[in-house]
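All protein chains of the complex are present and in place, except for one that has been dropped.
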């Protein structure tokens, strides 16, 4: 039955053989960094170029011009419509996620300028319950679309998600058509979506707004996959291709316009926003 | 340089080892038929089911309800804008084709009913210079689109073509966008195109109106290919797949909605026209 | 949350009750069906009943898309292929006549025997399947044919090639296409409504669900494996995430419940088809006369309203 799963949340960080690597230790080359070193290097390993997961607020700081960020929809929080209880209550998981990340949900949205170009910005945080998309994420993303549409500006989304928020049951699945509808309304208003996919962008988020980008940019080495790789592995019972479902193979296979290393992202987005600023 | 060819006219009938099989002899099973036997069997071999090429007028008789056919645009003939002369003058080839087929061009168009449903009908004839598409074919097909659009009826096209009419040079290439524009105008007027591809439908006709069918039907064993198989063979230098570019592989590969044996074509078209008669 | 669907149903019921004086047996049956629907809508299923739905939704004799197509649609003409990569048999698409009117039909198709199951890939589609669905729905839009989709899949196929062909992007694009259509659209979950593979063709003006179908973001087994780290806790997982029709209706995810024959749809395919046909007709009737742009606007607004947050 496990091959029937097509959405799964894999909220664990990649683990080494030991299974308990420090989050500041590079999983590729084992280099270790202090918090401030990692922040300085926008969470990219100086030795091997590995892209660590990056907190949403740090991403906003990296991309938005200083002082330009105006966060929106901060009041929206997840509810617990099913009274969901697995090994622990969903409501408890939510509180814990908020305490750990300092975020109200797995996404922050707001207005900003990037390289001088006004835009709307929506950034996901994998540390908040694996970046899973529940009703609150769907609503905040949709409001970002509306905000972009109202102001006639592009929306830049930065995704990082293990998939749907299972604890909200079928309502988490409904966030797929909900966010797609928001993007389509925004498209009809003439605003483009620039989708930046970071590690990992999977399942429900990949199968909704992230792949609807008019331009799609991926960070190097990011896992971009609909089903989880373990599920695919179980289905296949064959060795997976070397760079299976990573940004690089997604680029080769025609699903991504560019693979852009994190430090270059601000200048690439500036260029793109400049081009779309010309839209009629 | 020969791999640079992507449109070629192969107007010869398939030949056996002897190279001079009688046109009424089945190239598959060698059964031989009298003219009236072949006509009676709508040019399908009773032994093996091979579909012979079928004259355009016989096709009209097969499909159109008795007495319903009203031919249109009969006055349009090919011109010779380049004064083209290869081994023989183009103008001479045209006269010869008309004498051999009794047709003014490689296509006949007109209005008809099929199974009681009014429609426009455009039928190509491979015997007229390999069913090649020059300015006259393009114009007649386009008028069929207009006629369908004006009367709010579907257009049924039956293609059989070796490709572009080389003797008209670049103007023959221009019949691709010309017929595509006609189909798009017709689509905007709300009329569907039902495309029936018969052996062979290749090159310029495949790369224009034939593949724009809202529904695409192919006859069994028809060669449906953009480049000629000899050209592909030269490019590949490998053995071609068994049923390469035939209707059956085109169906398997997602390019054709149905493979319909010729005797069933009238009833299938009747069903389809009935469904489209409901269009708003 | 359930009020709109319930109100619609109550209205129809009272109309039928008043007509009953004039008409005969058919109306009686109709009345019974609607009363049963109302009952279902008000039910609060137990864990037992939820698990029974999971079992019935997957029952090997349950009617599949083509079982309904052959019973409900005249002159069905199947459309094949995505015009680029192949013809995915896990999804069936075509045109057919329903009560005199041409519709486009798109549905997942499982197989009845081992050979067909393999050919149909157990109803798990590749991107090719969703691209065939999109092509068909765009064609319907061009010619004004309403679209009916029948949803019955464990999920989109989780394979290497499916990923390489862009499974996520195809599912997103198919939803976008459905949200752009300007013809009436009705979806019905007829078996397993499994996650992204289901929603790809379920973004309709009216979303119906058969009494014993399930609709969920993940399979009970998958959910149990991840959250309880034990796939055998599937039953417990199903109770927790409530994939049954009554709960889906309560959450506003579906607009109505389609009655099944006594014991489940597998007990009587003909009757199951008749009941499905009635509900589809009702849904189409409700959508008739709504201007095309307005259909699209309402459809988007409806899906944008789904979710519960604080």
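A, B and C label the chains in the order they appear, each numbered from 1.
The rule is simple: a contact is a pair of C-beta atoms (placed from the backbone, for glycine too) under 8 Å apart; a residue touches a chain by one contact, two chains touch by 3 or more.
Since this is a predicted model, take the numbers as computed values, not measurements.
In the complete complex, the residue from B:110, B:154 or B:204 that touches the missing chain is B:204.
In the complete assembly, the contact with the undisplayed chain comes from B:183, out of B:38, B:63, B:108 or B:183. The chain omitted from view is touched by exactly one of B:174, B:189 or B:277, namely B:174. Residue-level contact of chain C with the missing chain is found at 83-85, 127, 131, 165-166, 169-170, 173. Remark: the residues of chain A touching the chain excluded from display are 187, 190, 192, 211, 214-215, 251-258, 268, 271-272, 274-280. Mapped onto chain B, the interface with the missing chain covers residues 1-9, 76-79, 81-82, 84-87, 134-136, 138-139, 142, 164, 166-178, 180-185, 202-204, 206-212, 224-228, 231-232, 235-236, 238, 240-241, 244-245, 249, 253-255.
Here is the rule we go by: only the chains that are shown with their structure count from here on.
Shown here, the protein chains touch in a chain-like sequence that does not close on itself.
Between A-C and B-C, more C-beta contact pairs join the chains of A-C. Centroid to centroid, with C-alpha atoms defining each point, chain A and chain B lie 51 Å apart.
Separating the centre of chain A from that of chain C, both taken as means of CA atoms, is a distance of 30 Å. Note on chain placement: the centre of chain B and the centre of chain C lie 41 Å apart, centres being C-alpha means. Those residues of chain A in touch with two or more other chains do not exist in this structure.
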